[in-house]
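The complex appears here minus one protein chain, its other protein chains still in place.
Chain naming follows the written order as A and B, and within any one chain the residues start at number 1.
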Amino acid sequence: MLIAELPDFMDDIAFQGLIGLSMAMYLWLISAGLTIIFGVLRIINFAHGSLFMMGAYLAFTFYGQLGLPFWLAILLSLLGVGLLGLVMERGFLRRIYGIDEAYQLLLTFGFILILDDAVKIIWGGVFKIPAIPPFLDGAWRVFGRSFPVYNAFVIAVGVAVAVGLWALFEKTWWGRIVRATASDREMANAIGVNVPRVFSGVFVFGSMLAALGGALGTPVRVVAPGIGAAMIIQAFIITVIGGLGNLKGAFVASLIVGILSAYGTLFFPVFELFLIFAIMAVVLLLRPQGLFAR
Amino acid sequence: MTTELLKTEGLSKRFGALAAVDGVNLTLPSGRLTAVIGPNGAGKTTLINLITGSLLPDAGQVYFKGEAITRLASHQRTRKGLSRSFQLMNIFSRLTVLQNVLLPVLSRHGSTLKPLARVDDQAKAVAEAGQILKEVGLWEVQLHPAGALSHGDQRLLELGIAIASAPELCFLDEPSAGLTPVERATVLDLIRKLAVERQTTFVIVEHDMDVVFSLSDWIVVMNRGRLLAEGPPSLIRENLEVREVYLGEELSA
Partner (left out) sequence: MADRSPRRLTALVGLLVLALFLLPWVVGRYSVYLAIQILILSVFSLGFNLLFGYTGLLSFGQAGFFGIGAYACAKILLAVPNLFLGLGGGVAAAGVAAVVLGFLSVRHTRIYFSMLTLAFGMMVFSIAWKWRDFTGGDDGLVGIPRAPLEIPGLWSLSVATQERYYYVVLVVSLLAIWAMYRLVHSPLGLTLQAIRDSESRAEFAGVPVRTYRLIAFTIAGLYAGLAGALLTPLENTVTPGIAHWSTSAEPVLATLLGGVHVFGGPIVGAFLFFMLKDIIVRFTQYWLIWLGAIVVALVMGFRGGVASIFARR
């Protein structure tokens, strides 16, 4: 490569990094939900990725098919998935809290099977992607390339969620209750916290975060059956890298994976798929508890 | 002849800002039944965890029969002759009582990795396990699933599993917790008997002062992660600091 080409190359790198950053936000949203639920309820919802997928399908239906305003479509899909999460937790998971955690995993694995086929039954196969809402359309000139405004929007949402979660758990009353329940549920119960209600609330909250990730992708990502399983695996890998139950770790790990995947697509397209597993394997070997383990 | 079985030097473990165990220097000779006492949070269980390998220390060393075992895995410490029982019941609940005790015996014999042999054919091991069950008084229930035993019998089984590894040094974490007075007496008699017959040195962590003073040859008092005092029961009883910190609580309770 000639010296003269260096500035272009640097631009490419920087640009691809931004692309990766926006990709990372989807990973962040789904992992945040998973991490929060695990941190408080100590369960892993295998169907969490399916909730992401449901968020995408619902938003597609409201925005792409029914023509509702974008913000309303997102809101409705959050509510829809929140309701689904409530049914999962109250109707099923709550009844088996006491028993071997393996059965909780089996239950949520059953949910993936159901939801994956359910979307095929209700919505059929793959879709066209609806148009980007006009006020988020267009592109900015960044690093000599066209950077879609929508990607910047996604980055903004992701960062806002990160800041919002921090503020929520550090500063608010509900946040403190949740943290107390997470660290010692018996103690929380003893001081009058309605632990079952906190559990439901957290489960619904986490599910809605996943739905937000799915819904945000509607105008730019293809909605198809099977992305539920793909996303849960990505979320798992993020938590392996960041440390299970660690919100900060999930954020950083999402950035790492998102940005590295973007570079992977640019430089090593063949291995891009393998990349995320390779990162996970390396972390497992060198620091099995995760980069930010407690 | 007594040997120095265990020695810790400057053993420390912190959890965040809390020093659960703070620079403990402890020596345990063989043949002396020792009790470790102290108020809640004194660090007794953490100390046991560090010595037995459930936790790794932040600083300090642990020596067993002169050999440094500070960073050895628990199963390796068991192989060397160090074992323990647990405060919260920790038995193989789906296995039969006999199988519970058989496992440590098989492990000691190095027979656990035979994939096509029959368990029932391991005659020597089965006989040894049976013998242990007789000693702890669980021979009659040997084919019952361990989870179905009464609480008191499960404690006896815990003891049986711990001694099945033929340890020279055995840590018992609150062996009499949750037992009726009758059950407690049984367990204590058993510990005394086993100490003599199997030449096992027991170290018990206990809250019950009656147990402590009736059973032990030596008492170690901990407070806030440190060794406060140690000595024969009569001396400890008289020790003012100890009375203040600990027995005072007991007396006024």
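By definition in this document, a contact is a pair of C-beta atoms (placed from the backbone, for glycine too) under 8 Å apart; a residue touches a chain by one contact, two chains touch by 3 or more.
Quick caveat, the model's predicted, so the values are computed rather than measured.
In the complete assembly, the contact with the undisplayed chain comes from A:R95, out of A:R95, A:R176, A:R197 or A:R287.
Which of A:L6, A:V87 or A:L113 touches the hidden chain is settled by the complete complex: it is A:L113. Considering the complete assembly, subunit B touches the hidden chain via residues 52, 54, 73-76, 78-79, 83-84, 86, 90-95, 99, 102-104, 106-108, 111-120, 122, 143, 145, 161-162, 164-165. Against the chain not displayed here, subunit A makes contact via residues 44, 46, 92, 95-96, 101-103, 105-107, 109-118, 120-121, 229-230, 232-233, 236-237, 239-240, 244, 273-274, 277, 280-281, 284-285, 288.
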